[in-house]
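Quick notes on the structure that follows.
Excluded from the complex is one protein chain; the other protein chains are retained at their positions.
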Amino acid sequence: MTQDTPSRIKVGIVGGTGYTGVELLRLLSQHPRVDLHAITSRKESGLPVADMFPNLRGHVGLCFQTPEEAALDQCDVVFFATPHGVAMEQTPALLKHDVRVIDLAADFRLQDVDTFQKWYKLPHSCPAVLRDAVYGLPELDRERIRKARVVGNPGCYPTTVLLGLAPVLQAAQPLVDVAHIIADSKSGLSGAGRKTQVGSLFCEASDNFAAYGVAGHRHHPEITECLNRIAGVPVSVTFVPHLVPMIRGMFSTLYLRILPDAMQTDFQALYEKRYAGEPFVDVMPAGSLPQTRSVRASNMLRIAVHRPGDGDTLVVLVVQDNLVKGAAGQAVQNMNLMFGFPETTGLQQVAVLP
Amino acid sequence: MTQDTPSRIKVGIVGGTGYTGVELLRLLSQHPRVDLHAITSRKESGLPVADMFPNLRGHVGLCFQTPEEAALDQCDVVFFATPHGVAMEQTPALLKHDVRVIDLAADFRLQDVDTFQKWYKLPHSCPAVLRDAVYGLPELDRERIRKARVVGNPGCYPTTVLLGLAPVLQAAQPLVDVAHIIADSKSGLSGAGRKTQVGSLFCEASDNFAAYGVAGHRHHPEITECLNRIAGVPVSVTFVPHLVPMIRGMFSTLYLRILPDAMQTDFQALYEKRYAGEPFVDVMPAGSLPQTRSVRASNMLRIAVHRPGDGDTLVVLVVQDNLVKGAAGQAVQNMNLMFGFPETTGLQQVAVLP
Amino acid sequence: MTQDTPSRIKVGIVGGTGYTGVELLRLLSQHPRVDLHAITSRKESGLPVADMFPNLRGHVGLCFQTPEEAALDQCDVVFFATPHGVAMEQTPALLKHDVRVIDLAADFRLQDVDTFQKWYKLPHSCPAVLRDAVYGLPELDRERIRKARVVGNPGCYPTTVLLGLAPVLQAAQPLVDVAHIIADSKSGLSGAGRKTQVGSLFCEASDNFAAYGVAGHRHHPEITECLNRIAGVPVSVTFVPHLVPMIRGMFSTLYLRILPDAMQTDFQALYEKRYAGEPFVDVMPAGSLPQTRSVRASNMLRIAVHRPGDGDTLVVLVVQDNLVKGAAGQAVQNMNLMFGFPETTGLQQVAVLP
Partner (left out) sequence: MTQDTPSRIKVGIVGGTGYTGVELLRLLSQHPRVDLHAITSRKESGLPVADMFPNLRGHVGLCFQTPEEAALDQCDVVFFATPHGVAMEQTPALLKHDVRVIDLAADFRLQDVDTFQKWYKLPHSCPAVLRDAVYGLPELDRERIRKARVVGNPGCYPTTVLLGLAPVLQAAQPLVDVAHIIADSKSGLSGAGRKTQVGSLFCEASDNFAAYGVAGHRHHPEITECLNRIAGVPVSVTFVPHLVPMIRGMFSTLYLRILPDAMQTDFQALYEKRYAGEPFVDVMPAGSLPQTRSVRASNMLRIAVHRPGDGDTLVVLVVQDNLVKGAAGQAVQNMNLMFGFPETTGLQQVAVLP
């Protein structure tokens, strides 16, 4: 522990009534360096958190509070598990009190304000803060996250697509046709959140499989902006998300066309080298077939690299728990970096199987 | 009814202890032109079929019989719902008695005997019969099926991929890059059959999503052989199947790169025209997002055509019930054609939703 | 067909946007004696029904209409698949036009108006109509249903509990302690309907099991009123409903204490005799273990009678599809009776398994 590393920090959560909220609480209530200070929900003010989320009974004694009661400015860090647009309203005031911010919504993900406004139908209220914010994917930008005051926690789909493509796109020479990448992604229902909508009902979603957002999904520009940045050239991805009748889990099947000059590449080695030493990225042995349940309720993301028939198509399979590495777990990983804790603190749960 | 059309036919089933077997029984027991004559299972001989499949109580009074008892040579048609290799052993004898055969396994699907032997690890015992057999996809080969004595009923994945690609590959001029087609397919668990294997257990397959067969799947050569035939040029498909935690349902997401000269094509119109009048192929309105449950327990296959961002990637979404249009229903559709019944006889069930 | 039996009837549905609505449409669109005349939904007016329920594409061409457009007074019968309270408002006017009414909500189930008002928090607007209405459980009251102008279609839980208890309670002499009957019932999620509520979300209900309504459930007084009627003495049932993570299916486990004088009773024979000839009640062989999937999407209800250790506790197991025999199928069965059609018309679908 360096002299700047606090032994414990005070943590606040804004808007903890959704699935990323309860998952943050599950992780933070077990984190050895965290004191849960407050959790806000104007609507549920006064309700014990454990009454809404019975898994927390005996572990979290907090009640939801109004923002006024919560005194978030006394926290070291505040997580926003809110709808898009809330974090950018409240972040400037928190920064004045030296409170750091990790937003699990989209307010600080896209650097291009016009793109943000087009996809989220909201004007951005603090573009200057946005410019200083860091996109919180540790495996791509660890050092900047350590120093960040504001982190935009990545979307769940982008986490799988970006980590699945980075080794290829960051390689020294061009390896694949960057104009024609396919990302066929599949998500469990918890990605749709806890809001009541017909499509999320058990009787609509169970025993069913469907694509959605084929004409456009908000995670698409996020993927593209970040890929352009890491590749240094314009990248084009066709992105089709699908809904799987399961609670947690995300699976992305990525298809890349290998360039003629790159046919000799050892992609397995490329991936293993790129992620050597990463605590939360597991490049599986050649030939592996990852399953979403192998990461259920854990912060691990697993990758397998295939090249069917030794042809010119590279198939990359990526799995994560969308609520952990795809949301709350990654947010805690970012928090650990920002406060100088070992990156894996509080995040070494073994996945739950079966 | 022409003079050659019988009013009723006698039907036998070999090996009805799996899911295609029980689904055949569900459909045939309600078919107004069918008399169920016999169903064989050496292992279950003597057991009332309805004791194994309680949904059939009150509808099917047959017991399983040994092949010796069953007198299949008195049938008009025999369905094989058996492991690969059984139908080819028994078909020549049945043909001598003028019994027609519909095989739901792979024995009469692949015309190339070497390919068959490579993928199924079996020598083909009657290549002459195979040469006369017809691949039973009515929408591609209706007239030949009408006259067939032996039909190889298509695999479930191939049905979705072939019907999803046919309009493009059969077009007058080249429309897409046929060397780089992606078929990302997802199937419910019933596609794996009723055999006991760890991976098919509820606790392994539920709340999980995984790819399999990335290095090679038996339906891949079937897809390729048929695509080559209908396209008239060599076609290359990257095919990745996945397992979805649901009982029935199959979803294929097909990605095609549109050729520069074909960018003006109206693909929606192309598909609608190709399948106009087809009773079991529903080209949905532009922008539609098909769901597998919309065809659950019905013989309908639905297609939606998308072109995200009006770019050069065509995305075709195809859904079916893998046990109906992907297996037993298609077999009954073939039977209807072979005996001159209206093609939709006994197949107009409304899908079960929710 | 008697001279009073019409060859075809015109049918209207009020409020077809829920699961009983779509299930009625599935059944009625295949019914050989029914012309679907209109379906109303003020909110969805103008929307093709098949756009909301994609399983109906190609089978139901109707659009939702406002009540004003629908001309329900020209129907022979109108089904109400509406929230409680709607049918009683509209029924008197329909009766004036000689339209018969089948209500799938609770307006015409309870004969005791005070009980109705206590549990449904609504004054009953037409008690005179209620007095003439018949509780639509054909196996208990077939002859009165034939002549009914208004039928109150039973609740899903009561159908299983009443048919599971009737043979014992209607026996010539007392067989069980009627003051201490236990009904432990389990229902699939579709029983909760298509309305958006947190508890019905996939992520709340999947991979979970819970009791609800332990302190009181609206089907409890319905069960009790009907049991008192058929037993002729006051009956007391402890009724605990539970939610099962499946779409369709209901299972009631009934526990009765056998009276000392009745220990010699052959309960299996009692049940078989009581339901001999019933087309939709299947008393299974002794020792059977019914499964809900054995009746999925069918109108069959199955019963198995057990007496563990030949002791003084009788255990009766009852399964049905809550949307069919527990709702829409039973309503069609009632319609068949009311119009002199064979009772099984349009209701002989084989259950879907797997």
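In this document, chain identifiers A, B and C correspond to the written order of the chains, with residue numbering beginning at 1 in each.
Criterion: contacts are C-beta pairs under 8 Å (C-beta built on N, C-alpha and C of every residue); 3 or more make two chains touch, one makes a residue touch a chain.
Source: prediction; values computed, not measured.
Considering the whole complex, the residue from C:136, C:164, C:191 or C:290 that touches the absent chain is C:290. The chain omitted from view is touched by exactly one of C:107, C:204 or C:282, namely C:204.
The residue touching the chain not shown here, chosen from A:40, A:291, A:320 or A:336, is A:291.
Only one of A:207, A:222 or A:312 touches the chain withheld from this view, namely A:207. Taking the whole complex into account, chain A touches the unshown chain at residues 19, 22, 26, 29-30, 53-59, 190, 194, 206-207, 247-248, 282, 284, 290-291, 293-298, 300, 302, 323, 348-354. By the touch rule set out above, chain B reaches the unshown chain at residues 19, 189-190, 194, 196-198, 200-207, 245-247. The missing chain lies against chain C, touching residues 180, 182, 184, 186, 188, 203-204, 206-212, 214-216, 236, 238-240, 242, 244-249, 251, 253, 255, 257, 287, 289-293, 296, 306, 308-309, 311, 313, 315, 317, 319, 354.
Assume only the chains that are shown with their structure count from here on.
Centres computed as Cα averages put chain A at a distance of 40 Å from chain B. Chain geometry summary: the mean Cα position of chain B and that of chain C are 37 Å apart.
Shown for chain C are the residues that touch two or more other chains, namely 19, 190, 194, 206-207, 247.
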